[in-house]
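Only one protein chain is missing from this complex, and each of the others stays in its spot.
Coming up: subunit A.
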Amino acid sequence: MEKKIKILGEKDTRSGFGEGLHELGKSHPNVVALCADLTGSLKMNAFEDDFSDRFFQVGISEANMISMAAGMTIGGKIPFTGTFANFSTGRVYDQIRQSVAYSKKNVKICASHAGLTLGEDGATHQILEDIGMMKMMPNMTVIVPADFNQTKQATKAIADLEGPVYLRFGRPKVPIFVADDAEFVIGKADTIFEGKDVSIIACGHMVYKAIEAAQELAKEGINAEVINMHTIKPLDIKAILATAKKTGCVVTAEEHMINGGLGDSVAQVLSMNNPTPQEYVGVDDTFGESGTPDELMTKYNIDTADVIKAAKKVIARKK
């Protein structure tokens, strides 16, 4: 039951996006990038420097940016828009809905500083509803990669997927555990640890918390399976049903509202196919506040300890 993982370093996921985008600049001449005055925060500088004719600084005009990106697909461009997750979704929901999703435009909405780990800027900027909003949108693919390497791989992968994509990543430096040569398959979950007692299904920054939780649980003789559900939509239903059947109970973990997030999607699959006890680790119907990412994860009950607690609770429920 050894739960070992190789840590390859520590970097922010947004830098993975920046590197991936820069590589796309070389490999995909039709990739263009649009940014609403957050080039540095989104790590889009390298693309801007080397592909200036394909970089569009739109200023603080997110609605114009999204609708413009939709227009640029007419003519064969593959636009990647970059701003904070809050301004990538809530602020421009209607633009995404009409110009991008309903119109089936090949726009990649790339969103940084998602969730509580944005930290000190506080609740105005800490969007915790974006996964829900985006997964409800027909035609939209929703991806929440777990670390630097995976964000880079996902950024490159979505360029070759025809259709609208929401790619969510974040601000803080987090451990890197996905191999730098791993293949990113949209819609196919990664099993990080095999286990038999409980399934922990996580996305984004919570994948590493799930890894830590599984390591702690192992010390107590609890063998947890950890699944990196990086694609929220289309959901890997097969992987969910297989792990639920194997362990008989599920914990979902996400840096997002419990309402409308990954956990809800997993619960829907389970309730329709194989009702299974499930516990949710997520933010419970509240806004965040200013603080360090670590302080906020603890205060809002989405830390390693909360995953451990949920795992023990759900194991008890299956007996």
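Everything below uses one rule, namely that contacts are C-beta pairs under 8 Å (C-beta built on N, C-alpha and C of every residue); 3 or more make two chains touch, one makes a residue touch a chain; residues count from 1.
As a convention for this text, contacts and distances are computed from a predicted model.
Remark: of the listed names "Membrane protein", "Carbon monoxide dehydrogenase subunit G", "ABC transporter substrate-binding protein" or "Transketolase", the one matching the undisplayed chain in UniProt is "Transketolase". Touching the chain that is not shown, out of A:68, A:159 or A:244: A:68 (per the contact rule at the top).
Residue A:77 is the one among A:77, A:173 or A:312 that touches the chain not shown. Only one residue in the set A:13, A:95 or A:199 touches the chain that does not appear here, and it is A:95.
Within the complete assembly, residues 32, 53-54, 56, 58-59, 61, 63-64, 66-77, 79, 94-95, 97-99, 102-105 of subunit A touch the chain that is not shown.
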